[in-house]
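Got a structure here, written out as structure tokens. Questions coming.
Apart from one protein chain that is not included, each protein chain of the complex appears where it belongs.
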Amino acid sequence: MNLSSLLIPAVLFFALGFLAKLIKSDLKFPDGMAKGLSIFLLIGIGIKGGVALSQAEFLPALNSVLAALVLGFATPILAFVWLNKLGKVGIFDSAAIAAHYGSVSAGTFLVAIAFLDSMGQTYESYPLIMLAIMESPAIIIGLLLAIYARSQMAKLNNNSDPESISMKSLLHEALTNGSVVLLLGAMLIAYLVPADNLKSVIPFYKEMFMGVLSLFLLEMGMEAAKKINEFKKAGLVLITFGITMPIVGALIGLVVAHYWLGFSIGGVFLVMVLAASASYIAVPPAMRMAIPEANPSYYLTLTLGLTFPFNVVVGIPLYYHIAQALVG
Amino acid sequence: MNLSSLLIPAVLFFALGFLAKLIKSDLKFPDGMAKGLSIFLLIGIGIKGGVALSQAEFLPALNSVLAALVLGFATPILAFVWLNKLGKVGIFDSAAIAAHYGSVSAGTFLVAIAFLDSMGQTYESYPLIMLAIMESPAIIIGLLLAIYARSQMAKLNNNSDPESISMKSLLHEALTNGSVVLLLGAMLIAYLVPADNLKSVIPFYKEMFMGVLSLFLLEMGMEAAKKINEFKKAGLVLITFGITMPIVGALIGLVVAHYWLGFSIGGVFLVMVLAASASYIAVPPAMRMAIPEANPSYYLTLTLGLTFPFNVVVGIPLYYHIAQALVG
Amino acid sequence: MNLSSLLIPAVLFFALGFLAKLIKSDLKFPDGMAKGLSIFLLIGIGIKGGVALSQAEFLPALNSVLAALVLGFATPILAFVWLNKLGKVGIFDSAAIAAHYGSVSAGTFLVAIAFLDSMGQTYESYPLIMLAIMESPAIIIGLLLAIYARSQMAKLNNNSDPESISMKSLLHEALTNGSVVLLLGAMLIAYLVPADNLKSVIPFYKEMFMGVLSLFLLEMGMEAAKKINEFKKAGLVLITFGITMPIVGALIGLVVAHYWLGFSIGGVFLVMVLAASASYIAVPPAMRMAIPEANPSYYLTLTLGLTFPFNVVVGIPLYYHIAQALVG
Amino acid sequence: MEYNRKQVNIIVNSALEAKMVRLANRVGVSGYSITPMRTGQGSTGLQTSSSEGDSNILFMMIITFDKMEQMIAEIQKIKDRSYPLRVFINDTYVMDEKDFH
Amino acid sequence: MEYNRKQVNIIVNSALEAKMVRLANRVGVSGYSITPMRTGQGSTGLQTSSSEGDSNILFMMIITFDKMEQMIAEIQKIKDRSYPLRVFINDTYVMDEKDFH
Partner (left out) sequence: MEYNRKQVNIIVNSALEAKMVRLANRVGVSGYSITPMRTGQGSTGLQTSSSEGDSNILFMMIITFDKMEQMIAEIQKIKDRSYPLRVFINDTYVMDEKDFH
């Protein structure tokens, strides 16, 4: 692992954004630009995934989907226990944060792809499909944990009537999430459309992809830096969690991708990144809606301000190094 | 006509947006994104048209322009009589709605082009020029109808002094409309600029075109679905009009394009689509300004919520089928 | 110099925007679009500059940087003396306006590049580096002039305690300016990143560049036209300055680029354009912050409403003609 | 300026926009307006519009005193379920009685 | 806080923006501010900013009582020609008398 592998535009633009806010530059992106860029990226990645799916073999694809579900359901439970039982973090905050860490960050994943590309390292396309799958399960777990939390609270307060939430609205919340709809929708479209018809949109979504990503990461670098001031409120337990949870997640991903799925270095690395990353776009609005009792500044500060920069700068080369050591 | 011809990204992204809102997804586009995309599309289509114009022969081009003017002036009058005399719709609402149906929808036209491209079907480039021409006449007719309506109203109320509108401000309204300026302006630029100089902007406006269109249609799918709740207010006459008027328009377009202009299947089909489509971007602000007495929710609901989806999903394959049957 | 050299998309889209507002079209760009486009352009030009830098020879590059600094420090002082001593313009307004004319307009520079490209005229890449350098010195000069102005004022009012500004905050203002950060940051990134890694973002920043520029100039044409109404407030001295200062600047640039740097026609022309142009994006917010005593409507009206259109339409062919006459 | 109304303003995360619309429909107000906000600072930290979960809107309704009382009762129920709505109310005069109710 | 002013707010479709600007210039106010709105619901249906004809703005002026009276008279004329302007007026105090008039 040498430092020059970090000399990819995606990472450097992220660093530029981060630096810009550290030196208190007045650089600003217009309102809505970050949202527009992330819509583009989700569709672009969905299309990549759909193309991958249409060329995939059935059994390994099914296996990947199962592995994604296992990761998506298991890691948030782990995170919850860690935070609430060990860390004594409040039950609602624990549930909401857990949902973020069980889900994934498309931004981090894309940096990982750029990282592999820059080294000419190949990779299986199944992680692309896993990304689309892994957005939702953690949201469902988060909601279930919140229901559990509310009933605990009600017991505590001798309050017999916790606001109940139906299984239907639970699934609704998880599957109609804007990011999920874009990712799965674009995937389905790319899967359905004959390759010839898809060609017309390829220049837009494929050739421009890394350029758009660079703009997005520039903005996210600025956003991450803005959250730094909020750290003092988060406390040591959360800050420690925000750095160690990704590493633990990456190791779980390693086990799943290597021993279960049998991926090559590139594929193992990508699954590690998926498991290590935490959502900062798809899950926050879902948690705002589903667990209003939790404090949003905790989960946004942690995922966007801490885990995202950590993964981009330290985690990605580190996970790659580990994957290489084990698989290579 | 088989269903797979609808498996083009443009249509599927429209469907995705529509579906997203039906299942009450929280997917949202940032403010201004739709407007930005439509500016891009109008310029892109204008450039296509200008290139077409610079390569066109004089007589057929002139003929197309004449045909566009005839369609642009005749169809709104037909629509007005239909709505006001037969349908007993209020005189101002009739005038405003008529202007929308006399004008054209660039979005619908672009889907039609994508549809032809996906089948490898060639087409004349004259309809591109007609599109640019057909935005304005219907606005003029709308304004004239409103003047007529106001004088009728004044007679009714024995009011001798209807607010008069000068011929100059009438033309101003029709020709300075933002969409018209972009379309005609870009067309003129592409016409004037030597081919070599134009090359520098081609990657942007040509290769990215269908990708941008897919984003635009995704957003418009969501917008169309949002208008559905407003249908109950519209009433049966308007809803029937919103579906049958495009078909009638398409048939008029068929006659003009086949018997007068002598186009091939592709060209006939495109003129049918032009005549069938109704404006939902250029004309609404013009009518807000020119016929404040009309209720905007009627014309936006009809054109965007009903006629646009109808044309994209049902109309386009249908018109193509008809064109094939007659011309092929 | 024949007129057809102006038939480049960039200039014509500028003219279209200008015209649109003159005929009072309701054409509007969504909020933030101009800002988003200018972010793209600054990064794109920074990348061009970084690539140029990585291929540059040391001595001429150093020489260019020195020349840029000389131009960046000297022209605002000239402008200040002109305005305040000769033109009797208020001391704060003079300082603020001087900073704008000492800095550069990336938009104007890009039109100049498009102009050269359209004629197949080659040019040195050093002016790209000079552009990035020339944003800041004029801001520093502006601040120093304001400090001087404040002490003059204090003397006048027998007020002994003018608000002092530290050297540190002065440099901060000049170097953390959003445009400067983008330009220098992107330049550094392109300089650092190995050519292979940079490839992934090239389709986005290079091939789309002129298309994005056309959109940006369309919007800037509208903005320039909007400022026209404010001219009456500016007065004759300022209006004369807004047209003659660019010409004087161009001549200074000519001397520097020809006699000092020994550039070819293309390079001399680009340096002339740099020295002739006035900032309307980077410097205004800096002056809002640093010289609140100046009236912003003066500097925005002059730079955006007068000097920018003058340079694009008259200046660029004129400077090229002069460069050709002297150097060619 | 005889027509008194209450301008009910709610600052809320954009993730709850649909909830607010349903609320307005339930109470039966004649209309509402939504303005996006760029930045907000409050007890739940800094919100900078980088994504939907990080964005505030201003949900504004101009209604009669009676409607306002109903609205406040409904909002209270939502606040009781821990949703952080920030509500402030201004007196306002409307030009046309029938425009806002 | 001695300086009383009237905050005149007009919600109107963005297609009529230029008309509002001309109105403000005609009455001769010292300034105005325009804010785009994302969504509006009223008697003319849902407006969601998808295009110019589907977008609302808030046109706001802080002016003296006298200017307000003139303004209202002018607005009434426009409303009489069926333009749907939604107008509401708040009392406000300004820090600097000469800032708003």
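Think of it as A, B, C, D and E in the order they're written, each chain with its own count starting at 1.
Heads up, the rule we're going with is that a residue touches a chain if its C-beta (ideal position, glycine included) is under 8 Å from a C-beta of that chain, and two chains touch if they have at least 3 such contacts.
As the structure is a computational prediction, the values presented were derived from the model and not from experiment.
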Touching partners, among the displayed chains, of the absent chain: A, C, D, E
Selected from E:11, E:24 or E:68 as touching the chain missing from the view: E:24
Of C:102, C:178, C:211 or C:266, the one touching the omitted chain in the full complex: C:178
Residue among C:24, C:155 or C:288 that touches the chain left out of view: C:288
Interface residues of chain E (partner: the chain not displayed): 1, 5, 7, 17, 21, 24, 30-36, 57, 62, 90-96, 99-100
Hidden partner interface residues of chain A, rising order: 24, 26, 28, 31
Absent-chain interface as seen on chain C, which is shown: 31-32, 34-35, 38, 163, 178, 219-220, 223, 226-227, 229-230, 233, 280-281, 283-289, 292-293, 295-297, 300-301, 304
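In the analysis below, only the chains that are shown with their structure count from here on.
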Smallest number of contact steps required from chain B to reach chain E: 1
Greatest separation from chain C - chain, by CA centre: D
Far-end chain from chain A, centres as C-alpha averages: E
For chain C paired with chain E, centre-to-centre distance based on mean C-alpha positions, whole Å: 37
Distance from chain D to chain A - Cα centre to Cα centre, in angstrom: 32
Rounded Å distance between chain B and chain C, as computed from the means of their C-alpha atoms: 41
Chain D residues counted as touching two or more neighbouring chains: 14-15, 17, 36, 52
Multi-partner residues of chain A (at least 2 other chains): 31-33, 35, 178, 203, 207-208, 285, 289
Pairwise chain contacts under the document criterion: A-B, A-C, A-D, B-C, B-D, B-E, C-E, D-E
